[in-house]
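The complex appears here without one of its protein chains, the remainder shown in place.
After this line comes subunit A, so read on.
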């Protein structure tokens, strides 16, 4: 009978250890972890995913949890540390209820519980979020709109950033990211803009080390992180040629006498061919050549003589991006060459380097992120990327909820001011644990719930997040808890009458430090669903089988999982050496 409890105990210890690592970095008051390598490299991070990836975890359950965390982070870019905290608290809650029930948790019971929790996440959670939390959020935002300075977008960005970088850096980043978004958007479709920024972020930003963070800015045009090989300032808009191969043919030198004669003729002929190609370029009035490979010296000489600017060794993915946004024209002959119209070409000095800047007609802007050290720069780039991933997730889920209503006029209107629309529809809440408190209250007071035990488990576990956020000031947490829950009770009562809304004292009175931020309700809901799915996987592990030879390198974790998710109860042995 003992081995049936082992898997829950092992889960608790594994996730408990991860929780102890991650909990110290949660929230605006959290710290960072410094990792050092024997080679002297250091990494300072408080990003949940980097933290977990840097640890040496060989335990299969730990690797499984790590996989789940990475999958969740890919979708929402938010809540990796909260994931681990929630998971650990839920597991401990399950273990506690096991101790209280004076019986052992057998594997079928655990699996039953896991299924019930998943069912709660699908039905009751949806219910509560749609019918209780969303109306509350929209009412709250409409009542406090006078206090919400700045647009909803700024508050969303502020809410995301403030928990991830220091205060001084947060102000700068907030300003720069907001500016970047508005410049790229240019009053167009916000949904498309966010999607565009999110999928092309790697081309739209340039990291620069050695400068203070305050030097981060938004530059018009596309910055390419190489310098011009041949540079003449072209006036006005120019035609540019994008090519992916070298003009001169490449040939291997052969050291035989007879081959020399053939080579001589070959070289002469290939030179002629190259001259013809270059002459045709001049006919097309190409003034700029962008090449993804290095060109031979003769091409450089030709460029200098004919006042053509040449940029070499550009990333081919970036060249593809440029062709896409500039509606490039593909030449029929020779192949692999595109012609684009560029608004202007410039040389910019960023940090200690000179880079090329290409202006396009499609209002591209580049976000230049500066930081004194490479580690800090990585963090800032990561946070900026995360902001847009989070916004993308929010806009996607908002559009999904809007589409069933199929009101064309309303949908086009909301697209003009997507973020205001989201706020009015109740898609955002203030940061700082409000969502967790709301969900806790509604889960405990859900009258028509078909599974009160699971709701109670989940409700108790949810409070671990605000408790950790305010770990430095426990009294504040208790204050918040009492006032907020009292307010909620009042609101619940008056909601029936729908006359007036009681003055909600929490939130701004509580968080006096700065203007509060907002966070997305759908992101938080997704976090909960992901945690419950991971919990289901963990609880359904019947046995851990150790093999002597390693499983295949790539899908290693997947094949381990197939062995682990073995629901046989009686005949599964504990640990075998294959």
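Keep this in mind: a contact is a pair of C-beta atoms (placed from the backbone, for glycine too) under 8 Å apart; a residue touches a chain by one contact, two chains touch by 3 or more; residues count from 1.
Here is the rule we go by: contacts and distances are computed from a predicted model.
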| item | value |
| --- | --- |
| Name under which UniProt lists the unshown chain, selected from "Small ribosomal subunit protein uS2m", "WD repeat domain 41", "Peripheral myelin protein 22a" or "Sjogren syndrome/scleroderma autoantigen 1" | "Sjogren syndrome/scleroderma autoantigen 1" |
| Contact residue for the chain not shown (choose from A:42, A:112 or A:301) | A:112 |
| Of A:192, A:453 or A:486, the one touching the omitted chain in the full complex | A:453 |
| Residue, one of A:20, A:70, A:327 or A:478, that touches the chain absent here | A:20 |
| Where the missing chain touches subunit A, by residue | 6, 9-10, 12-14, 16-21, 33, 55-60, 62, 92, 96, 99-103, 108-109, 111-112, 115-116, 119, 451, 453, 544, 546, 575 |
